[in-house]
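As you look at this complex, bear in mind that one protein chain is not there, while each of the others sits in place.
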Amino acid sequence: MSEMWINMGPQHPMTHGLWNLRVHIDGEMVLDVDPEMGYLHRGIEKISEDRHYNEVVTLMDRCCYVAGLAWEHLYILSAEQALAIRPPERAEWIRMMSEEFQRLGSHIMWYAAFVQDIGLMSPFLYGMRDRDLILDLFQSYTGARMTYEYMRVGGVRNDLPNGFTDRARKVCDWLIDRFVEYDRLCLGSDIFHKRCDGLGTMSEKDCVAYGVTGPMLRSAGSRRDLRKDRPYSAYDRVEFDVATADGADVTARYLVRMEEMRQSVRIIRQALDWLDRHPGPVMAARVPRWLGAPYAPIGNEGYLLKRNYPKGLGLSAIEEPHGEAQAYTVNDGGEHPYRVKFRSPVFANISAAKKYLVGYRVADIPPIMGSVDVCVGECDR
Amino acid sequence: MAITLLSVAITISQAILGAIGSVFPPPIRGAVTNGNTIDGLAALIFAAILLLASMLNTIVLIWWERKLLGRFMDRRGAMHVGYAGLLQNFADGLKLFRKDTVKPREADTLGFWSGPTAYMVTSLIIFAILPISTGWNSGSLPLSLLLALAVFSFAPLFIFVSAWSSNNKYSLIGGMRSAAQMIAYEVPILLAVVAVVLVSGSFDLQTIVLEQTNYWYWVPLFLALVVFVAGMLAEMERIPFDLPEAEAELVEGWNTEYGGMMFAFFMLTDYLRALLGSFLIVLLFLGGWTMPSWVPAAATSFPLAGIFWFMLKVYIVFTIFVWIRASLPRVRTDQLLRVGWNRMIPLALLSVVLAALLVTVKCLPVLGCIPTLGG
Partner (left out) sequence: MEAEFSAQVSARLGDRVAGIESFPGTLGRVRFRADAALDVFRSMRDDLAFDHLSMVGGIDWVDHREAFYVLWSDARRAYVILSADLPAQNPHIESATSIWPSANWHERETWELVDIHFDHHPDLRHLLMPDGYAFHPLLRSFKLHEPEELEVKTRNV
């Protein structure tokens, strides 16, 4: 068989979303790859310029549909910095707990999709089953299972319902037991190791040069985790370890994510204990009134309408389930953000595809891309 | 003489032709009811019964796999159409039947249409060869095992034809993989069969089964069984060896371009072949329809007892396949081929040597000496 280009995508089971990986192959060997993005580009950054600060939260849920609360958190942190508003302490703990639950949900979703990629059928549904419990929890305090619209500039929309912490603890206990099963299904199988060991390696140096972050970077031995290095919310007040591995391959990324899930449960347990002991407000007392207005007059001059509000810039960076996400918010004193720019970890991770795909086989592409954990919604924005 | 399927078919044929003939005057009646006509119609009825039985079995098999996979995955499987979803597959089949089958413009017409059809037909033919119980098939062909395996190995050709003619790169890669895989695993399968033939001394499946009345071959020929089962998994293209249609990378591989009834043909044939593989394993290693002597006579002498026990074994074997499917990931092409050529063939050769040794010594460590070994 001669050399040829094949399109893996936009509709292809490997992509887990809507993007196109053009692969140049010679027989089964991958000679070159060229990712084509943009199929899911909705112009969220542009739409944000036409929204109130709180309305952008709606868009954040659509950014990454498996980690909506993490993206809300990311945006809210930068918007609060730009607007110079501080949330009450309880809101920060709730946000942190939400983000960790979201990390669990996202990693379980990743696990389900990843094992499906290498042909393991049953764990896919185990993952879906267990993720449902987390979605139930989200539903109980945000009212939604996927698009939460929960966080607000200056706090969160509402407090946790009665009995939430007990339910959440039960879910944590259940999940910790399930992780053992997950490991036995994957690490206990020789075929899994044959498929995943030594695949898609990317050294720490390459990761840093190509902007690859998150579990991929930590699987190469780096200890970089923004929750430790640059603590936000209440991460400096909980105990947890940074999950790392050495292999820099697919198996190492698997190990890092599994360990991260365990650490997330650890953080959540501490957060639940704190939340039990510290009732209080979840919304800042002094928030400009127009922030909460659904439709303030816009007028024909569009977004040029200015309010006399202090200008500011906000940069937030969080350790999102896929890696390091950043938001840069420019507040020019108007009631809409002048510019919001997001850095998606998946965007950077995919941009390095040449580094970790070339030289392997066509059959290796699904496990490798699976280990990257692609979420196209946040990549294209 | 026991009632065979063919004698049933002849009786039905006689009854039908007799009824038709009685309407007409004697000259025509004679032509209608003569032996050749009766035999011809009987052959058709025989084929129809076989077709119906194998199709029904396949559909039940798919239902069984769906339910079982559901349970493995902590869900219930098909539930709504019919009792416990028994009719779900008929509903699915009806849906596929109603769908338009689209041929890509650049695809080769002849190959595109004939590939799936031939794939299905060649798999169905084997059901006429395999004896299910003493009374099932027409009679003993002296080389029925060889014939069955020969027809069984047509499949890669037709898969490759349909893959190549559908003019799709994914299909082509899938077809290539499929051909490479099936050829690689044909050899160990045949070598494992050689071990069975050596011990039984016959190519006739009927004889092979009857030879196993005293003890089933899976004990003395355990190595050959392992090789045969692994090879059959590859031939049936089931997880962990389902690379040709690896969903995550090749989007169903060689049947990417097929939709509607043509896809149903492929799907059905995959399960037909799974059924055939289980049949062969039961026939060659698990004693066919015979049961050990400690089973009470009442359990083996009721009407159609042979078929009952045979199908029970077949479903148990298939259940193991489903179990494997639910718990193992998929291997990679090069790994699969390496295992095939480098591991399976030496193992198969070893099993042949062991079988030859067994025939010479006629004794087993635990089971004692068996004078009838070697036919």
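Observations
Labels for the chains are A and B, by order of writing; each one numbers its residues from 1.
One rule holds for everything that comes next: contacts are C-beta pairs under 8 Å (C-beta built on N, C-alpha and C of every residue); 3 or more make two chains touch, one makes a residue touch a chain.
Just so you know, these numbers come straight off a predicted model, no measurement behind them.
Of the chains displayed, those contacted by the omitted chain across the entire assembly are A.
Looking at A:G43, A:G280, A:G333 or A:G359, the residue that reaches the missing chain in the full complex is A:G43. Note that of A:M4, A:V208, A:A284 or A:V358, the residue touching the chain absent from this view is A:V208. One chain is missing from the display, and on chain A it is touched by residues 37-38, 41, 43, 45-47, 49-50, 81, 208-212, 222, 224, 229-230, 293, 295-300, 302, 313, 315-317, 324, 326, 328, 330, 338-339, 341, 343, 347-348, 351-352, 380-381.
The working rule: only the chains that are shown with their structure count from here on.
Centre to centre, using the average C-alpha position, chain A and chain B are separated by 48 Å.
Contacts from chain A toward chain B in the complex involve residues 1, 4, 6, 8, 12-14, 28, 115-122, 124-126, 129, 185, 189, 191-192, 194-195, 361-366, 370.
Looking at the complex, you find that chain B touches chain A at residues 69, 72-75, 169-170, 172-173, 176, 239-240, 242-243, 246-251, 325-335.
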